[in-house]
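Here's a slice of the assembly, chains where they normally sit.
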């Protein structure tokens, strides 16, 4: 399969600031990064995180029905991987994060991270300076995606 | 186990440019990043991606027989994690990517991402400026790996 060039939106960013965060007990991972983005004026950014969660809610987007299916995990899990970004939605910083969780035997669960109650978490957030990275309604997927200005 | 110092190749890079990409429906994730690397002159870089795929082909390298084993996943999956890099192979930008995919129940499949048909994907590609990062044949592993100049 070849990439069709009109099928890729490219946004270029220049200088960046690096934020390292330690999230403490009982905060929500997604909400905390959202709050820090607002406080620090991060309008575009990307992050990774590792740590451990007390519970989590994972999402799966049904590509046919265009509905989210949610799985709540009521267990203490390692945050084996977490990757995400910050952009604007309705003019406000919005966090989109995916995660891989693992239990005491190393077994995994993964998906879109809707909620994650923190036991301990270490986040590296790169603030990007450049064009507006704004989510708008995409008819084809019924998701809020980035569109060039 | 200690690290033997001659067992690590280190390449140092300076300033970088940050590219944020939105990949649209039906393009291949690996091919699209390769194409953008060529268009933007990215000779060395690293990236992360999240999103959702319609189908994927994962690879596993057999460390004894030195052959790739492939698994094709004919299902809509979340791209729970994707990490990769861009370097040169035969003088052209080449993408090496690994991924973790998840289904509607959060169950996972992972490996070397050989092909990934995009439903929606958000990529953060950091362009690195510095020495040539070129893949050459490595006799011990029979893989194309980075070798210092």
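Going in written order, the chains are labelled A and B, and every chain counts its residues from 1.
Criterion: a residue touches a chain if its C-beta (ideal position, glycine included) is under 8 Å from a C-beta of that chain, and two chains touch if they have at least 3 such contacts.
Only a predicted model underlies this, so the values are computations on that prediction, with no experimental measurement involved.
Taken over the full complex in this file rather than the chains on view, the one protein sequence occurs as 3 copies, with 2 of them shown.
Here, only the chains that are shown with their structure count from here on.
Rotating chain A by 120 degrees superposes its CA atoms on those of chain B, with the angle stated to the nearest 5. Chain B has its Cα centroid 20 Å from the Cα centroid of chain A.
The touching residues of chain A, when paired with chain B in their complex, are 1-5, 7-14, 16, 44, 46, 48, 58-64, 69, 71, 73, 81, 83-85, 96-100, 108-112, 126, 128, 130, 133, 138, 140-141, 143, 145-146. Contact residues on chain B toward chain A in their complex (touch as defined above): 17-28, 31-32, 34-36, 39-40, 48-50, 52, 54, 76, 78-83, 100-108, 115, 117, 119-120, 122, 124.
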